[in-house]
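Heads up, one of the protein chains got dropped from this complex, but the rest are sitting where they should.
Per-chain residue numbering starts at 1, and chain names A, B and C are given in the order in which the chains are listed.
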Amino acid sequence: MRTRHRALAPVAVLGDGAAVPSPAESAGYIRSLGKPTAAEVLASCRAAGRVAVQPRCGVGGHAEMKALLTTLEAEAAPDILTLTIDSHTRLLRFEEALRTLNARPTDLNGYPLVAHGWRRGRELNEAVAAPLEIRHGSPDARALFDVSVAAGMTSFEGGGISYNLPYCKAVPLVESLRAWQDVDRRCGELAEHGVIIDRELFGTLTAVLVPPSISLAISVIEAVLAARAGVRCISVSYPQGGHLAQDVAALRCIPVLAERYLPADVQVHAVLHEFMGVFPRERAHAEDLILYGALVSRLGGASKLITKTYQEAFGIPDPQANVEGLRLADRANSPLLGFMTADADQVAEEMEWILREVAELVDPLLARPDLITAVAEAFDDGTLDIPFSASRCARSALVPRRDAQGAIRYLFTGSLPFSPAVLRRNKELLGTSGEPDLELGSLLGQLTGDIDYFRHLFRETE
Amino acid sequence: MRTRHRALAPVAVLGDGAAVPSPAESAGYIRSLGKPTAAEVLASCRAAGRVAVQPRCGVGGHAEMKALLTTLEAEAAPDILTLTIDSHTRLLRFEEALRTLNARPTDLNGYPLVAHGWRRGRELNEAVAAPLEIRHGSPDARALFDVSVAAGMTSFEGGGISYNLPYCKAVPLVESLRAWQDVDRRCGELAEHGVIIDRELFGTLTAVLVPPSISLAISVIEAVLAARAGVRCISVSYPQGGHLAQDVAALRCIPVLAERYLPADVQVHAVLHEFMGVFPRERAHAEDLILYGALVSRLGGASKLITKTYQEAFGIPDPQANVEGLRLADRANSPLLGFMTADADQVAEEMEWILREVAELVDPLLARPDLITAVAEAFDDGTLDIPFSASRCARSALVPRRDAQGAIRYLFTGSLPFSPAVLRRNKELLGTSGEPDLELGSLLGQLTGDIDYFRHLFRETE
Amino acid sequence: MSSTPTQLPGPTATRKVILGVAASDSHAVANHLIALSLRGIGFGVVNLGTCTPVEEFAQACADHPDAEAVIIGSLNGHVHEDLRGLAQAKATGQIPVPVVVGGNLSVGSHKDGTAHDRLYSLGVDHIMADPAGLPALLDELRAARTCSLAAS
Partner (left out) sequence: MSSTPTQLPGPTATRKVILGVAASDSHAVANHLIALSLRGIGFGVVNLGTCTPVEEFAQACADHPDAEAVIIGSLNGHVHEDLRGLAQAKATGQIPVPVVVGGNLSVGSHKDGTAHDRLYSLGVDHIMADPAGLPALLDELRAARTCSLAAS
């Protein structure tokens, strides 16, 4: 149940009209806050061998948001807290966000920070001890970034590809990539003022059946662009797909890729997003999956875990469900679980192929002088692609499927520039002798089965 | 928070004076109840590869007890439910139980079933779908057993040794063993009426630093006595000690011992009691330990798990804590945890020695014609013994210690008839070259450290 | 391995629907699958995809006067604000066909009926839970329409 609060005075104009402070002023505020930055928390968790846990959380009203953050901190003490932004704000529909905020704040699926303004953001920040991350989905996040930094937030999610393709229909990639280059440059500027902003990339993409090498290839590209623009701390997030060895391998690839493609002085953290696809509906099943995800993050050596709740299948969770999700996930940090291991051979094999696929996808692009143009062209001609794109900028000619063990493989690769060896392995693992079944109805059934994988596994669909 | 209820009319005389029905009548009632017996639930869980979960739960008031059971069932759906009996009733202090029940029911640390009477017991039984077990600690449980069966309870914990030595000071073993022979014979009688009572033995004993071979040796003796008296379903419980391989090995020894020492037509189930010693006080730590225990039960192939709560260190838990403990423990039944294993070599080695130690303890006694007398004499001369006995009937000359890995070993064996090989191995594992330190202060410190093992492990004592 | 069924045009379509996801909503998976399955049973699907404002649905109605229905998905809880302009678009005849809505139609994990009531008063004609019911509903709608055309 959400705590009831007296409504605050309505917000008359966006951000109450207060001019956003300069980066230097914001950096000064952040240093004066007297709390660790997200980057510092990540570094100290990594040093302590602990996976930092962080909720998704965002509600429309200001008092409700504050209560949500303080409740989560009091009852589950996550290492980092979140401000999830509503989807009007994400799409620069600031007026719609403002109107809904004033008319019916509970109709918002996140906190409209631009409408509330940076001063309210500071109030939230000062109400809790943990640093905050802004999680959103904006192809163009420049306005939101400035407000966020002014509010003292030290972690900001997104990227020119990963916050475009899953989050909008018709924003050209060149535009979003340029807008995110601006954000990244501002991070560089803040670093010069002594404040490191953790820039998390949204490797989760469209979340459903995303092959690891697609997620990591896109993160590599975004990470290279971010580092070139001056970002000093990059979190590479990867969405749990559901197959233990594949997920552990994907996470363990992140430091290898960082070493291969990024300058040595950039901190890189691996982050796991607990299963991002269709969640089981029964509480016990959802909790099994939450714990499983948390264990995967530990086995994969992630620095951070973004949690889900047992209400995931139904809607934005209430605070209590969120607390319980965090607590359950934190069990994976138990000192008593040192005995748990993932099969080393299987993980090594998955890593080898993931790294190879990523290289086949990104090496040709990284060789080009203008990476942004190269990326836009690649999506255009299908040499880069994602499944189930929300945007017309990606073809979604790539079709994933689960193999018999539940790992995510490529059924169709569209125009992805994979070597014959990679294509052959995927074919073999899917057991598609010759051409796969092109009949629509049967493909649809198979895909739906793969999407609902965990509901089937828990026999919820019988 | 305990739900508040209107007090019922006070109980005028024990059990409201209603005569207890005959075994045949009780059996008829149980068959008419239309719910599975505990033995049936255990068998079906075992067949499904699921560890049945069961709470500890008992409060003094009748309405409160009913609310507790229905809450636990509604919110956590344990496979079997419990009626934990207060400690006046355990010690036949029925009048004290009745007085406290009428004066201040919340002062009771369990449900005084004899005072409430079998008709109220039936009401509890009929309020829930799961079968109920009576858990108590009575050296002489005959009155309680009759009331329990009349109330339709199909599982009854205890044994002539295991409900004597940890639970009273001066009841001679021969007396308690004979009283329990009566209980076991009544189980045989009920079996003839078509009702199988699950008889759980309390291998947990004094719970603190109990070496596995002591627990299992005493269970073997009680199981042999029970089977001879006609019991058809025996649950052998073992208290989690805290060392993964040792605990898994102990659980896996149970079917081996059953095959070695019991008739083939007796069903035997292994049961794990989540850590029964000093619990950590911080909620997160307690929950880590609860999950760990549950995982051990799965790895050890237990049929059932008796759960604890995060409030264990403080007192009888409230219903919500109990619900949460059950839910967390049930995660160990997740179909997603098939990848977890215990080190096979380590487990095999521990099993070999546990089986050997048990044989050295019980074989001489089982060879004697009168097992009850043999057992009483053995405790008398120290060839059977338990640590930290509550009773004067055991010497507690045996002193356990944890080895460097946390496994429970023998520091002093008193007069236990162990072979030189066993003694040597324990000495080696404890790293005690020559005679161990006999200085009192230092031994006390070491023992306290071992007792507070998990509080230290979680750094609660720094 | 180069062409994929999600890219295949539907077979020569005799019936047509307009499909899309509400304005602030980028959830694409159900949209992809619904398009695939309607095409699979012979519908022509004008799929406007994610993030589609009411005006874009209206424009599609103008471009495809033979469309039988407008089918809108919404998962992110913002359906009411996103369809704010629907009442007017229907009143002015810009969206002259039945509007079917489905998905997750309010914010939060505890649902009640008010979200549906609010949608009906915005001009939504049908609310569906399971897309598997779409073909039958479309048949019904066509039957009703033919009737009312015949009657008028």
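Please note the rule applied: a residue touches a chain if its C-beta (ideal position, glycine included) is under 8 Å from a C-beta of that chain, and two chains touch if they have at least 3 such contacts.
All values reported here derive from a predicted model rather than from experimental measurement.
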{"item": "Displayed partners of the chain not shown (whole complex)", "value": "B"}
{"item": "Touch with the omitted chain, as defined above, among B:L72, B:C168, B:L299 or B:M351", "value": "B:C168"}
{"item": "Residue of B:I316, B:L336, B:V362 or B:A376 in touch with the missing chain, whole complex considered", "value": "B:I316"}
{"item": "Residue, one of B:E96, B:E126, B:D343 or B:E460, that touches the chain absent here", "value": "B:E96"}
{"item": "Among B:T106, B:T341 or B:Q405, the residue in touch with the chain that has been omitted", "value": "B:T106"}
{"item": "Residue of B:S87, B:T204 or B:S219 in touch with the missing chain, whole complex considered", "value": "B:S87"}
{"item": "Absent-chain interface as seen on subunit B, which is shown", "value": "2, 86-88, 90-91, 93, 96, 99-100, 106-109, 137, 166-170, 206, 208, 311, 314-318, 321, 388-392, 395-399, 412-415, 423, 438, 440-441, 443-444, 447-448, 451"}
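As a convention for this text, only the chains that are shown with their structure count from here on.
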{"item": "Touch-based graph of the chains, sorted into line, ring, star, complete or other", "value": "line"}
{"item": "Most distant chain from subunit A, judged by the mean position of its C-alpha atoms", "value": "B"}
{"item": "Leading chain pair when contacts are tallied as C-beta pairs", "value": "A-C"}
{"item": "Distance from subunit B to subunit A - Cα centre to Cα centre, in angstrom", "value": "47"}
{"item": "Intercentroid distance (Cα basis), subunit C paired with subunit B, Å", "value": "61"}
